[in-house]
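A single protein chain has been omitted; all remaining protein chains appear in their positions.
Let's look at chain A:
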Amino acid sequence: MSLAFDDYGRPYIILRDQGSKKRMKGLEAYKSNILAAKAVANTLSSSLGPKGMDKMLVSPDGDVSVTNDGSIIVEKMEIQHPTAKLLVELSQSQDAEIGDGTTGVVVLAGKLLEQALTLLDKGNHPLKISDGFDRACDVAIKHLETISEEIDIQANEHEALIQAACTALGSKVVSKRKRELGKIAVTAVLDVADLARKDVNLDLIKIQTKTGGSVEDTRLISGILIDKDMSHPQMPKEVKEAKICLLTCPFEPPKPKTKHNINISSAEDYKKLYQQEQQYFVDMVKLVKDSGANIALCQWGFDDEANHLLLQNELPAVRWVSGTDVELIAMATGARIIPRFQEITPEKLGKAGSVKEVQFGTSNERMLVIENCQCTKAVTILIRGGSQMIVDEAKRSIHDAICVIRNLIKDNRIVYGGGSAELACAIQVLQYADEVSSVEQYAIRSFADALEGIPCCLADNCGLNPITSVAQAKSRQLQENNPRIGIDCMELGTTDMKEQRIYETLSSKKQQIQLATQVVKMILKIDDVIAPDDY
């Protein structure tokens, strides 16, 4: 920190722990911030696109995860640098809002910062640069809207949705099965979507993973899967036309919440107490039985005594069902949650086509599947895969796909992927730059260059020559006035992304450009960093 001296040349302390604070000012601060952020972006850039590579991340506990999802990578990298952390949050906010495109947003921010660095070296005022970026961003967004196309999500058995899901899945480890997984994701989302309100509550889609089998075995259960089994091994494994009784009270004699103790003075009393307890169990089972229920799901446990009685009365039961599962089951089966036995009525029971216990592989693990629920408002995707890592990555990929489909239901406008949208915007921004007479012109031009960075990066990751392929695509876009020309990553022989059916949502692209610009602007506005020196 800057030291102040009094007239005798004695330095004096102005700030707390002054000696241990580090301060960077002006150009030094910009550069260090930009370089830190760029380092993060560079790490991610090789993950972009259908042929992007995965990263292996080892957590402090030794857990290994392999992923291609930008937001997960930056999160697990545990970045310390304050500016670099901004990029982490950028990626996560894209994840929270859109769910997809988390890598692209960081790469774009990195490209923008790279451009800003050159502009700074030329002596531009950082705020002029950020003003220019802002104006360019507006132009790009407007252009995106003009080139976007509305698609009919209903047509051709939701073909458009499946294609969009495939685009999202294309870059992941499960890309081989993208069509199947895409279909599963589309069906799942449509099952729970409220098309009138254009709203999808993603809480209703449960994604359950189970190691074993292969990715092809992944399936959609139009109901609920819970990681529990029947409380007694002799209970029937399947209940058809199930009438489900959802209990949030234990199969135990009731206890008052008030602290209490029981004093027994004679053997007779003891017997009485025992009988009383027995009576409770009998009454409870009877109440459940009388209501017509043929299966009971309980949020709490019950002891062997009750378990035995339930078996005798041929009432299959499940214990320790988690609260969220109870809620999901209630939504799906139309059951009301019952807080005590006295309140059980036939109307409060939920109905499902079948409740069955399924077993996986050779291991002794069982799960309970509730299918054909009365009001199917909840679905489960059961993901299988060879190893925990694959299953985890598949789960993240499906989540991305689901998010894309949800966004399309909310807003059915799409742009074409493969870098074509970015290229089209870059061309438009470049044209606009020439109309601006002030210093911002350079910044706007740089923004266009940064946008071109995305297709470059895509081509690079696919093993194509980035400069040739981008130059070709760009000139064709200009000549044919066709904003759909992009990079042929999959080498299908055409660069028209409409033919390749690479769909991306408009909202995701818009968000990417806006968020990246926002963060870059923020980083450019910092001219002073005060931090503890020790880190």
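As a convention for this text, contacts are C-beta pairs under 8 Å (C-beta built on N, C-alpha and C of every residue); 3 or more make two chains touch, one makes a residue touch a chain; residues count from 1.
As a working rule, contacts and distances are computed from a predicted model.
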Protein name (UniProt record) of the chain left out of view, among "T-complex protein 1 subunit eta", "Glutamyl-tRNA(Gln) amidotransferase subunit A, mitochondrial", "Iron-sulfur cluster assembly enzyme ISCU" or "Regulator of G protein signaling 9 binding protein": "T-complex protein 1 subunit eta"
Hidden partner chain, touching residue among A:Ile151, A:Val239, A:Ile409 or A:Leu515: A:Leu515
Of A:Leu48, A:Ile72, A:Leu86 or A:Val318, the one touching the omitted chain in the full complex: A:Leu86
Hidden partner chain, touching residue among A:Leu35, A:Leu311 or A:Val529: A:Val529
Hidden partner chain, residues of chain A it touches: 2-8, 12-17, 29, 33, 82-83, 85-86, 89-90, 92-94, 96-97, 125-128, 131, 134, 199, 201, 203, 248, 254-260, 272-273, 276, 299, 323-324, 326-327, 330-331, 336-340, 511, 514-515, 518-519, 521-522, 525-532
